[in-house]
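One chain of protein is taken out of this complex; the other chains stay put.
Labels A, B and C are assigned to the chains in the order they are written; within every chain, residues are numbered from 1.
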Amino acid sequence: MRATVHRFTMRDPGDVSQLAAAIQGGEVNPAHIVACIGKTEGNGLVNDYTRGFLVQSLKLLLAEALCTTQDAVARSVIFIFSGGTEGVLTPHYTVFCVDGDAPAAAGGPKRLAIGRAFTPVPLPEEIGTRAQVNMVADAVRRAMRDAGIADPADVHFVQVKGGCVTTDAAQTALARGAKLVSGDPNKSMAFSRVAGAFGVMQGLGEIAADAVDEADFFARPEIWSGRASISSGIEVAENEVVVFGNAAGWSSGFVIAHHTMDDALDINGIYACLDELGIAARGDNRASGMERIACALVKCEPDARGQVRGRRHTMWQDGDINAQRHIRGAVGGLVAGVLGDTRIFVSGGAEHQGPPGGGLIALIARTD
Amino acid sequence: MRATVHRFTMRDPGDVSQLAAAIQGGEVNPAHIVACIGKTEGNGLVNDYTRGFLVQSLKLLLAEALCTTQDAVARSVIFIFSGGTEGVLTPHYTVFCVDGDAPAAAGGPKRLAIGRAFTPVPLPEEIGTRAQVNMVADAVRRAMRDAGIADPADVHFVQVKGGCVTTDAAQTALARGAKLVSGDPNKSMAFSRVAGAFGVMQGLGEIAADAVDEADFFARPEIWSGRASISSGIEVAENEVVVFGNAAGWSSGFVIAHHTMDDALDINGIYACLDELGIAARGDNRASGMERIACALVKCEPDARGQVRGRRHTMWQDGDINAQRHIRGAVGGLVAGVLGDTRIFVSGGAEHQGPPGGGLIALIARTD
Amino acid sequence: MRATVHRFTMRDPGDVSQLAAAIQGGEVNPAHIVACIGKTEGNGLVNDYTRGFLVQSLKLLLAEALCTTQDAVARSVIFIFSGGTEGVLTPHYTVFCVDGDAPAAAGGPKRLAIGRAFTPVPLPEEIGTRAQVNMVADAVRRAMRDAGIADPADVHFVQVKGGCVTTDAAQTALARGAKLVSGDPNKSMAFSRVAGAFGVMQGLGEIAADAVDEADFFARPEIWSGRASISSGIEVAENEVVVFGNAAGWSSGFVIAHHTMDDALDINGIYACLDELGIAARGDNRASGMERIACALVKCEPDARGQVRGRRHTMWQDGDINAQRHIRGAVGGLVAGVLGDTRIFVSGGAEHQGPPGGGLIALIARTD
Partner (left out) sequence: MRATVHRFTMRDPGDVSQLAAAIQGGEVNPAHIVACIGKTEGNGLVNDYTRGFLVQSLKLLLAEALCTTQDAVARSVIFIFSGGTEGVLTPHYTVFCVDGDAPAAAGGPKRLAIGRAFTPVPLPEEIGTRAQVNMVADAVRRAMRDAGIADPADVHFVQVKGGCVTTDAAQTALARGAKLVSGDPNKSMAFSRVAGAFGVMQGLGEIAADAVDEADFFARPEIWSGRASISSGIEVAENEVVVFGNAAGWSSGFVIAHHTMDDALDINGIYACLDELGIAARGDNRASGMERIACALVKCEPDARGQVRGRRHTMWQDGDINAQRHIRGAVGGLVAGVLGDTRIFVSGGAEHQGPPGGGLIALIARTD
């Protein structure tokens, strides 16, 4: 098994020419692609169509490269795009490939392992509930098996994309007497993220299944996973799970590490993550070790209490710029500054994903 | 001579209660106030009235405290507010006091010195020209004398606020045959900033007077001052100059340092500034040395070439968020992350103030 | 009794020079001012400080003109400003004066009558409840008496400004065991508006007191007043009520009319209001009759169902522009187009104030 990581930039959300060239040049085998994760330059909110435009463009490219249909591509590749390249951030996407035919590495240190799993399609009334938690937890365990990871401690990042309750689905469900946690698509998206986060915690054994209590959703932000990154939206019906970790048997030239960010200023968390990768670049973002970094994944949120380290912030009160855009710009600026690179995946909406007002960082680095 | 530095936060742009309490409690003598510099929570663009609201509120407070009129306060205190507390930034203002009756320090290291000067009111046709450069250069030298600074190397930060050509003034000037660099208020504001930056360079001897060429304005961004911070607007007619440096004879408990930021990711520049202050906090923003910082002043700009360290940024193309808001959020996030404090004065519009796409940072720290 | 109506524009939210000139010139007697209602050029959302800036500026002017304090002005004049001059709208404010010493008109048609009343300060737990409804209803009846209006049918517009539950007040109230409809300031503002709207309905006899049911708040938008315009905010503690109608005994040179707007496209509603004033200008906004209009007051809202006359609108999904800004711009454009004048008071947040997705218009016109 061999995992490879390819990072591309684009001129606009319809520009997939760099991946096209990499396929053309033989650097990327389109049949090996398992996931594409990236940032597009929309507002990252409900009416951000740059994500859909990029997905359509990639599907077109891969359908042509693989002589198949767009639907077939959608079934074999997980696309997860976060909108919003505020501040210094660069629109980009990372293509993750797995070559299942590559010979298993015999011995040697653990290397980047990638596994995937899908849940069944939840009923509308299951979105944001214990039922969705169980589904995701089960998928996390299956994805770990897919990645050949036995010990949850070897998992460093779990990306989940979950569905939500659309207006139509809500009406149908309510008509047959179902009870929904919310019939509002936006709220159900948040509930879906929360259930996904608890699902990751349960799947990784961070929380016992019988300790999961729906009453804690949103209410107890001190319950969180340091490795879960959840997005949700109408683009998917089921939950899609990608597990990233380090495992024996993989001949990847990459390793992954992660660390919690305690708040939006937690530069120490970033340095601690670099430490784990052996990149000793404290305070010097032009160090050669930085060149080893192949992918940076960050989750963050505007502190709900209205303060960052004891001082008022204005993100929630700003009627002109959404709070998520503010926090992505600020945390993106900090991480980009430390790493010396603007190709950072920074995503908001971090309920139960990292400490309240904080988040997490995961870095994939080349081993050489 | 004694300089003191007092940093306050506020609930909203009309809230001056912390300064009122400090005056009431005897911590701040209102008669000693020479300048107030801060960040308000507007958009920092033309229609940002949070600056005017705070100025009016402070004038009202000080007029009452000093039993005088608002106009008299305006003549004795320089108010410079920058709008925009994007991301993690906290609305705040720093009150600078000078007690001229404090006994001169005999010997000892140089300490924070503050001096001020005003230029005559430039004619509309002088805004953005060599004439304004000369005025500002002269005022910089007078402000240095006011601060008791002989060596330009002891100057670490020069804040200038210059006027611009209003629509009315433009029409009057054009009617009498005058030639303007621009009759557009926004463009004349930019020209005023550029002339101010060249004025600081000339005043500090960074550029020889006969090397100043109006043709270089905007055209040669590689000519810049590492200590100039210029704002402009319709609020003032003349140019107001505040010089911050370290000088003998001052019994301040503060010192100032500055450093260039090469680009928006230049974390090394920030650490270098901390090094000069003896704050050894590389990579650890919760270090006790950070508590010494009394004021942080940053100038930055979205790279005009559309790239940050070789990668595309989207700040100039965003039709929803102004580029200056983007860059303040990102650089503010980085500086706040390094310093572990969100009370950072971050201002955009850095033409000829720091390297293209970069800027500068100045830090005032307590000596103990 | 004589009511007069004076409409002023301004360069910025701190510019009260037109009113100052009118006072200076003897056109406005500052002692007669009972209310100022207008539009400022902020975003009209939580962080819109243009309203507070204008209030402070007007208080300063009137305190000086009346040789009194700002606090005394605040007790004698009701200031109600709505932020947001989207599209073609012009920042402006209308000053309403009542001369109580003017001789009562003997006979003749009913003319513009203005009355005011204040409620006690509601407890935090009363905000958004039956208790606030009763308070407002009582104040409406007192304001009618103040205006000398006996028949509720003679009331054409009731402007209410109500308080809300601040974060501090919420904590104090919860600490002593009080139950709040919401501890979130923004939600309590909406509840305060709804209670105000039901209060106006009850006060005007549009709904019987025992038919008011808290369960209907928000839930049954088909219950609405065609004459209520409610705003709320932290600026006031009690509820302030201004009633506008036509009454005998007033020697005003003005009359008022109002009409419901069924939806955001309801041009017929605007023409019907003009018809009542005898301004026959159907389809011709340059007609001389239009010059009689002294003040235009409009309430509107983005349709909550996401459609305008059966077609999808995008106001709720736009992450860049708040829905209230969208609807003010559109309805403002329509009303300004019909009237041929951009000085329109257009306010959103019209829960139970006019039909769902619609609103109301009130016009004050000169009689000659």
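What we mean here is this: a residue touches a chain if its C-beta (ideal position, glycine included) is under 8 Å from a C-beta of that chain, and two chains touch if they have at least 3 such contacts.
Here the structure is a predicted model, which is why all the values come from computation and not from measurement.
Trainee: Of the residues listed, C:D71, C:D151 or C:D284, which one is in contact with the missing chain?
Mentor: Among C:D71, C:D151 or C:D284, only C:D284 touches the chain that is not shown.
Trainee: From the listed residues C:R145, C:R220 or C:R309, report the one that touches the chain absent from this view.
Mentor: Considering the complete complex, C:R309 is the one touching the chain left out.
Trainee: Mind pulling the chain A residues that touch the left-out chain?
Mentor: Against the missing chain, chain A presents residues 12-14, 41-42, 47, 49-50, 52-53, 56-57, 60, 320.
Trainee: Which residues does chain C use to touch the chain missing from this display?
Mentor: 9, 11, 41, 43, 85-91, 264-268, 271, 282-286, 308-309, 311-315, 317-318, 320-321, 325-327, 329-334, 336-338, 340-343
Trainee: For chain B, enumerate the residues touching the unshown chain of the complex.
Mentor: Interface residues of chain B facing the absent chain: 43-48, 314, 317-320, 322.
By definition in this document, only the chains that are shown with their structure count from here on.
Trainee: Take the average of all CA coordinates in chain A, do the same for chain C, and state the distance between these two points in whole angstrom.
Mentor: Those two chain centres are 47 Å apart.
Trainee: Got the chain B residues that touch at least 2 other chains?
Mentor: 41, 320
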